[in-house]
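Quick one: this structure, given as structure tokens, is what I'll be asking you about.
Left out: one protein chain. Kept in place: all the others.
Going by the order they are written in, the chains are A and B; count residues from 1 in each one.
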Amino acid sequence: MSGQTATIIGTASAAREQPPASLVGPWAWARRNLFGSWWSSAVTILLGYLIVRWAWGFIDWAVINAVWSVPVASNPLDTAAPCRQMAGVGACWAVIGDKWRFILFGRYPYDQQWRPALCILLFIALYGVSANRAFWRKELLYIWVATLAVIAFLMWGGVLGMDYVAQDQWGGLPITLILATFGLAFAFPLAVVVALGRRSTQLPAVKFLCVGYVELIRGVPLISLLFMASVMFPLFMPEGLNPDKLLRAQIAIILFAAAYLAEVVRGGLQSLPKGQYEAADALGLSYWQKTLKIILPQALRMVIPPLVNNFISFFKDTSLVLIIGIFDLLTAGKVAMADPTWTGFSTEIYLVLAAIYFVFCYAMSHYSRSLERKFSRARNR
Amino acid sequence: MSQTNEAPEAAIVLDRVNKWYGAMHVLRDVSITIGKGERVVVCGPSGSGKSTTIRCINRLEEHQQGRIVVDGTELTNDTRALDTIRREVGMVFQSFNLFPHLTILENCTLAPIQVRKMPKAEAEELAMSYLRRVKIPEQAKKYPLQLSGGQQQRVAIARALCMKPKIMLFDEPTSALDPEMIKEVLDTMVGLAETGMTMVCVTHEMGFARQVANRVVFMDRGEVVESGTPHEMFENPQTERLQTFLSQILRGH
Partner (left out) sequence: MSATTSDPRLAPTRQAPKQRMQLSWTDPRFRNLVWQALVLAIIVAVIWYLVGNTRHNLEARHIATGFGFLESTSGIPIGEQMIPYTSGASTYLRALTEGVLNTLKVAIVGVILSTILGTIIGVGRLSPNWLLAKITAVYVEVIRDIPVLLQLLFWYVLLQGLPAPKASIRLGSAVFLSNRGIKVPLLVWEDAHTWALVAFAVAIVLTFLWRRRVHRQRDLTGTAPKVWPVALALLIGLPVIVWAIFGAPLTIDMPQLHGFNFSGGGTITPEYGALTLGLVIYTSAFIAEIVRSGIQAVAQGQWEASQALGLHRGQTLNLVVLPQALRVIIPPMTSEYLSLAKNSSLAVAIGYQDIVSIASTILNQTGQAIEGIAIIMLVYLTISLSISLFMNWYNAHIALVGR
């Protein structure tokens, strides 16, 4: 730290003079950042040793000794034999090669799997478009509605020459993306209404209801809501009407997400200066004109970074539907592990599942951080 | 709502208006009558209730006792009365309160389109004419935060004028501005005064008061202490409180 300061001052006062060699170059950098004190040196050596050992062990297992593919065996139970010989020594990536379509698309008819694959791409494109600030306009709403409608058409089919695929045959990554994205899309408007309700001092009964809803949902685990959807919801319905399991879970996730998003939106509403409300009132705008034209456009823009963070949580939380037996990405992976041909290779499958979740979540959290930086820079200006 | 016959020429009547914040009695029997076309400057020490008084006139604050009649309409709990008043009364704030997500032009056309149901083209034409009057038509496509403080306040004045109000309220319109920008805003207000607009203005700009005000009202601790022409008030203050206030103002400048 002090070394750096000295360098800067030195160069500023005598620009053409070179700083002493002991302050630049990789050695100086290492001395400062890796061996700054005896304590720091000890940490570096210990961590360095552990990393090298562990990384080597991992590469050994995952690359050098790994089994990448297996020949087709006459008896399906013998297929994994080459892997079993290397069990514990090398990874068996052959299981992924054999199972990847099942993990990604579940039991969706094999020859129709281009449809869920296209849906995955559409979802990614939708996220990409939403991330672009140039699209933060009213038109984004239409883009969302259109994309989600197209996805529903593709998944169900039954039109334009596509075979009808019943919902209980869907599975894998599209289910995860559907639960998270449709969850957000429906939870968001609900959250806005609840947040507005929670702030309405004029309507104490409405406010009380909104507070009760938000606090109740946030006080209980998601799994209890999912149980509710799977065992209690059928009791609520009139006889003969029984919405399918995925829809019920989707409703639970929407109700769950809305409570959390409502708090985020409320934060945005609270951060607006009072003058904005007063100026709108003084111009004679009605409550809804004021809310729709002045308050929400500003408040919602402010809450985009925490909104993205919440979306990441929902994305991960959708994996809980495993517990009530819905065929999402994690469930597909678990079912793949249970295949008698490939028992004992769950680590490989878990790693691949983790990698898929990680890629999505990391991209989003990276984006959210860059957005936060941009926002705080704009605020400090 | 109820049309009053008592003073048809009066634009604003405050009749023994009282207001409480919790237990604090912030307006105490405030009575002011302002005629059509009159220009009144309200002054007084900080916390004396000036803002509260003029915010009661367009009901940003509710009074709890007494009567307020604006342009023949009494302010009650009636939403129709409120809608009428808000349409006829324009307000300019100390902190501008422009809408940062809308362009200057959109700021000006929003209320005419939404409240007066004016066609968009007509509203834009109107807005441009007012922007020309406050001398910033070239900024119409910009956003508020890209403008200087003085320019923003002039936009705020144009925005209020676009509703074609009969009465304009100003709450310390220049006190958030740097000295060099104060003049441009005051010039705009002087120009507005010359059109015969009814104006109520909270300000400490004594030069402005002398130049345009028909009357100065001095408030302290929630009541009207003294009122009269600028000349009477500044040259010959009657009460000790006004004398003290004026000496502090003069020392401050």
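The working rule: a residue touches a chain if its C-beta (ideal position, glycine included) is under 8 Å from a C-beta of that chain, and two chains touch if they have at least 3 such contacts.
Remember, it's a predicted structure, so these values are computed and weren't measured experimentally.
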Item to check | Visible chains that the absent chain touches, using the contact criterion stated earlier | outcome: A, B
Checklist outcome for this item: Contacting the left-out chain: of A:Leu118, A:Ala185 or A:Leu209, that is A:Leu209
Checklist outcome for this item: Per the whole complex, from A:Pro221, A:Pro243 or A:Pro273 the residue touching the absent chain is A:Pro221
Next on the checklist: Could you pull out which residues of subunit A are in touch with the chain that's been left out?
Outcome noted: 1, 33-34, 36, 40, 43-44, 47-48, 51, 202-206, 209, 216, 218-224, 227-228, 231-232, 234-239, 312, 316-317, 319-320, 322-323, 330, 334, 346-347, 350, 353-354, 357-358, 361-362, 365
Item to check | Residues belonging to subunit B that touch the chain removed from view | outcome: 18-20, 23-26, 28, 45, 64-65, 77-81, 221-222
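Convention: only the chains that are shown with their structure count from here on.
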Checklist outcome for this item: Rounded to the nearest Å, the gap between Cα centres of subunit A and subunit B is 51
Item to check | subunit B residues touching subunit A - in the complex, by the definition given at the top | outcome: 58, 60, 83, 86-87, 89-91, 93, 95-101, 110-111, 114-115, 159-160, 163
Checklist outcome for this item: The answer for subunit A against subunit B in the complex is residues 273, 275-276, 278-286, 289, 293-294, 297-298, 301
